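One chain of protein is taken out of this complex; the other chains stay put.
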Amino acid sequence: MMKRLADLPESDGHNQDSLQEECAVFGIYGNSEAHLLTALGLHALQHRGQEATGMVSFDGEKFNYFKGIGHVGENFSAGSKTLNDLKGHVAIGHNRYSTTGLNEVRNIQPFLTEMGFGNFAIAHNGNLINAERLRTSLVETGSLFQSTTDTEVIIHLVARSHQNDPVGRLTEALQQVSGAYALVSVVDDQLIGVRDPNGIRPLILGKLGDAYILASETCALDIIGAKFIRDIEPAEMVVISKDGIKSHKISTKKPSRFCIFEYIYFARPDSSLEGRSVYQARKDIGGELAKEANIAADLVVPVPDSGVPAALGYAQQSGIPFELGIIRNHYVGRTFIQPTEAGRTSGVMMKHNANSEIVAGKDIILVDDSIVRGTTSRKIVTMMREAGAKSVHMRIASPPTTNPCFYGVDTPEKDKLMAAKLTIKEMCAEIGADSLAFISIDGLYRAMGEKARNPDLPQFCDACFTGEYPVIETSYNKIA
Amino acid sequence: MMKRLADLPESDGHNQDSLQEECAVFGIYGNSEAHLLTALGLHALQHRGQEATGMVSFDGEKFNYFKGIGHVGENFSAGSKTLNDLKGHVAIGHNRYSTTGLNEVRNIQPFLTEMGFGNFAIAHNGNLINAERLRTSLVETGSLFQSTTDTEVIIHLVARSHQNDPVGRLTEALQQVSGAYALVSVVDDQLIGVRDPNGIRPLILGKLGDAYILASETCALDIIGAKFIRDIEPAEMVVISKDGIKSHKISTKKPSRFCIFEYIYFARPDSSLEGRSVYQARKDIGGELAKEANIAADLVVPVPDSGVPAALGYAQQSGIPFELGIIRNHYVGRTFIQPTEAGRTSGVMMKHNANSEIVAGKDIILVDDSIVRGTTSRKIVTMMREAGAKSVHMRIASPPTTNPCFYGVDTPEKDKLMAAKLTIKEMCAEIGADSLAFISIDGLYRAMGEKARNPDLPQFCDACFTGEYPVIETSYNKIA
Amino acid sequence: MMKRLADLPESDGHNQDSLQEECAVFGIYGNSEAHLLTALGLHALQHRGQEATGMVSFDGEKFNYFKGIGHVGENFSAGSKTLNDLKGHVAIGHNRYSTTGLNEVRNIQPFLTEMGFGNFAIAHNGNLINAERLRTSLVETGSLFQSTTDTEVIIHLVARSHQNDPVGRLTEALQQVSGAYALVSVVDDQLIGVRDPNGIRPLILGKLGDAYILASETCALDIIGAKFIRDIEPAEMVVISKDGIKSHKISTKKPSRFCIFEYIYFARPDSSLEGRSVYQARKDIGGELAKEANIAADLVVPVPDSGVPAALGYAQQSGIPFELGIIRNHYVGRTFIQPTEAGRTSGVMMKHNANSEIVAGKDIILVDDSIVRGTTSRKIVTMMREAGAKSVHMRIASPPTTNPCFYGVDTPEKDKLMAAKLTIKEMCAEIGADSLAFISIDGLYRAMGEKARNPDLPQFCDACFTGEYPVIETSYNKIA
Partner (left out) sequence: MMKRLADLPESDGHNQDSLQEECAVFGIYGNSEAHLLTALGLHALQHRGQEATGMVSFDGEKFNYFKGIGHVGENFSAGSKTLNDLKGHVAIGHNRYSTTGLNEVRNIQPFLTEMGFGNFAIAHNGNLINAERLRTSLVETGSLFQSTTDTEVIIHLVARSHQNDPVGRLTEALQQVSGAYALVSVVDDQLIGVRDPNGIRPLILGKLGDAYILASETCALDIIGAKFIRDIEPAEMVVISKDGIKSHKISTKKPSRFCIFEYIYFARPDSSLEGRSVYQARKDIGGELAKEANIAADLVVPVPDSGVPAALGYAQQSGIPFELGIIRNHYVGRTFIQPTEAGRTSGVMMKHNANSEIVAGKDIILVDDSIVRGTTSRKIVTMMREAGAKSVHMRIASPPTTNPCFYGVDTPEKDKLMAAKLTIKEMCAEIGADSLAFISIDGLYRAMGEKARNPDLPQFCDACFTGEYPVIETSYNKIA
């Protein structure tokens, strides 16, 4: 969606200290229960967007849609009228991470639009970097926007296209936009999937019987018992219809720059992306981290849940025992109760508690996936000390996060990123740890199976660590 | 609550294959934000009851109450009018696991009753075994019941008591009931806590500044930064008022028979009960299990989340690597979507997914806390095989569950308990594992630090494994 | 319900200036759609209580119930699960006018209680004057109350009764209470109806095929196509079962003192009570008023809707044209919007508007049913003047309301009743009319077909006009 840096939810304790993926997409063609399978797929992809969800289906005669605030399970419950009304053999769905609150129902995807040639439905994970410029131009010439999303720019470009064929219209529209996108779309009786020329955001293809599936991650195939076929390629558009699947290139394929943060934090550990197990990647990062920055200690303790695989890898590499020194309460305390007198309680305490009997009197290595603003790290370190830890050594399974993302991830502005402002030594002092280390950028690439990062043409998009953005809008000063 | 064996939610996929604790209690006296601290404490105890929650507070002038269906965080949100209206310096709260659905708001605790001597509030974890007999007798002599709970029997006995003092009335009432109870109560400006003569259900005492806290588990102290003082003793009643804390015995103390299943499954791993870390107890059970029943394999895989500590203990003892071969999706899919064609999908798939890249081609040891009906185990084993596991060896961190509980745990009838009907070999075939082993009853006691189970006077209540019930109503044939 | 003078909703603009009936009751035995017919009957009786509604039915095996805040049509909609779940051949229902707001769901009737002998359901229109004394005594001896209603006193007396037969128990209970009551009850497979010894509140008997119906007014018979049989008599209890209808006296019948205000305002104009058409009674009052207090004018204008029949009678008697000089907006403006600058707008304006083209330049006679606090009258007179009326003469179709009711009507305390504080001349000045006249008490009795009021034994309860209360609790100083 269109990035609105001023709108970042700084006051929301829940989100303020991790990067947030902004979307999941799912699509299926050729199963009479496409709507049910889409609901399951979206449920499996819930971690990529928890604020809202939507589905559009086509039953051969009419398009059906539903959009709702909240989780998939709250909106699409088994046997519900909502779900039954979505019956169809083609469906696409979307989970959204929203920055703007309840009344922005108009921004929930998929979008369904009646065009001259018929209905057109689309859902998008990613972010376009030239959306504002295109939008201004479209509005000046009479287009009316109904949402604040960058996705709607694509829709108007499709409506304005002079191509006759819907697929040609979408191709023409995409040739005008830059940025990151993994799209699923339904037009006529076709399911379309597209990935941007750099393949920044993931999109995979699967099959269940005769039905084809498109999804952000492979875990959405597992839940419906579908088989993984392959990743959609950068710049590839697949068009799935009753005649099977066809592949086009929407432009010259550029070098792949897949988002490395998908491995570090966004994707589910049981997914495989670009041929690599996310769980194994995280364990390997933990192992590299142990090689680079180990220290004598009694226990390796993960910050749950995202730090667990890296901590396991660290423990196996270092030989230091892995223990659950922090217990996570998975029940949601939607808003944070702050008693004035009970000074120690904090938002972190609603989710985490020290396992005091285990950490008391011990030297511990705390493993987390990343540090964004640093506020959570400080609270976790404090919690460990109050539980009696003798020393707390923080080890981070990613390089310092120093730059915002412009490709579909909700990041704070640069001056809110702790690593953009402080040295590692200063960060260590700020979070109150006894020592602090990050994996090196080359260590990270080694964990990915590369010899090292190729500085001339990096194998991944790592702009959040390096500031080297793979796609820049040269004529427009948003990024430069 | 009063057990209704016929009402067991057999059709509810979510609950059908684990034992369910039926309640949490929390109470605090002497903090002007008692209501906020109670909401936090109940949030920390959410795992003991997720269906409904309630709070009663006293502000020196009037009693306030609220009861609601759903989680603590849904009912008591920070800054809400609901929570503000509960302001007081004394409060008790309750989380309920309900078997009977939405329209049973009348069964949500705490109960608040206007008696001749003033208001009387009470919340209860446990189950009385002579409640039906007492209820019949009370109804026949003109008492009107408003709920179907056993707790209300206590309330009527208090109302009928000829003692003048509310504390005396409650004592007299409790001398007439048998079974398991951990109670918190507010009467006048006093907070009362009581535990049954065998101490079957837990109740602990803590302190925050000058305020005293009663709670089912120590994790409720941690979230508010309170200090653990001690467990309330079997048959002990503590009365907390502005004059401090006083302790009484409500009857002769009987031998302690604390519920051993609290260590196996119910309690949070970061709690300590009766002087023992729950996490460490689970790890020790896993270690004993490895000593008793190890087998050569590539990986130790926990069934998340409850099997994790035992699996860690097993892995450390056996030297076989611990890996997250199953990934849990913590987002709730409230009802289970069952597409007819996608045969593999099941309720289990809404919560768990195999980490295929890790388990494919491996011999794995799967560690779970218990087997109740066996339906989940079968699905998990199948999931492992379909993910490519070469062999699946199931190891259970408790003895076979062969008998229902009558002390406040929601168990199926005996003929629904897999271990009551089948031999271990038959169970292994039924769940489709390559091998199956349970820890022995003596192994379990060894993990608890005992030399062995004392057959004449067992150190714990282990009736669900042995059928030896510590409290029986002789004149009433409910159990016998 | 138990009168709580301190709780009167003085700040609620909607209610502050008319007397409010507090309840409707309905019951039916012997129709397989008893639940549907009860919903229709309650809808026809909606004017007697708009805050909440409830139903209890019995289907031969079990009792079903539902209670809800709001109108009948909001709670019992055709084809709804709520209504289907109430299926039975016996049902009773209740509409409630509540003074205490949303969280008092516990006060919504009918009440359903499990007693030693079985289930007992009851619904009540009226008010008991010795309820507080009885309640205190019951609580002191161990009864627990769940509501703040006087009706619950009857329930506990039934539970305490030593009679074996439920009918005998209810009779014994009612012999202990004083005041006004029209009751419907279901016990075993019987429908019971009772009226207090003075017959203050109405209860009528009807028949539809083989089914018997009890209702507060005959309009509830019309909506289901049932036939009116007769009024239940003072002190009469009818017991309806599969064996037909049986009549008992619960005590010596006292002289009938039917509430005369039912004719003036409470009942629907299309009902007949005690053999008299309510519409005709109102027209006759208007006619008597014209005989007693006519004045030369251009138009007779009713204050809608309650003043319409009296205004018609007045116009026919006086020969002055009847015109709709005030138009009522029947859409509910639930709360009153008060712009600071638009000084003329008031709560009255949400419901009424002057028909300016009709009243401008005219001498008008404004006819209303009663004056309670006088605030509405003042606003209506002002509205007429601002619409251009030359003169406004107020004529009231009841004597001055000088005393509160203790028999089930929500009246302000005496010092809030305008006629209790001011002379008629002062009232006229206060409301700003050119003249003001009330019908005389004897004129009112003449309109009822009596020669005059019998001062020794009045033919009706007219305590709100005369202060002569037919039932007084001598040993208890609530009224005296």
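Labels A, B and C are assigned to the chains in the order they are written; within every chain, residues are numbered from 1.
We take it that a contact is a pair of C-beta atoms (placed from the backbone, for glycine too) under 8 Å apart; a residue touches a chain by one contact, two chains touch by 3 or more.
As the structure is a computational prediction, the values presented were derived from the model and not from experiment.
Counted over the whole complex, the shown chains touched by the missing one are A, C.
Of the listed residues C:T136, C:Q175, C:S251 or C:Q338, the one in contact with the hidden chain in the full complex is C:Q338.
The chain that is not drawn here is touched, among residues A:V139, A:A296, A:A429 or A:A452, by A:V139.
Among the residues A:H71, A:H156 or A:K379, only A:H156 touches the chain that is left out of the figure. The chain omitted from view is touched by exactly one of C:M115, C:I250, C:M350 or C:I364, namely C:M350.
Although one chain is not drawn, its touching partners on chain A can still be listed: residues 113-116, 139-140, 142-146, 155-156, 159-160. Contact between chain C and the absent chain runs through residues 31-33, 36-37, 39-40, 43-44, 46-47, 50, 71-74, 76-79, 83, 208-209, 219, 222-226, 268-270, 272, 277, 279-280, 305, 308-309, 312, 316, 321-324, 327, 329-345, 349-350, 353-358.
We take it that only the chains that are shown with their structure count from here on.
Comparing mean CA positions across the assembly, the chain most remote from chain C is A.
Copies chain B and chain C of the same chain sequence form an interface built mainly from equivalent positions, shared numbers / all numbers used being over half.
The distance from the centre of chain A to the centre of chain B, each centre being the mean of the chain's C-alpha atoms, comes to 36 Å. Multi-chain contact residues of chain B, defined as those touching 2 or more other chains: none present.
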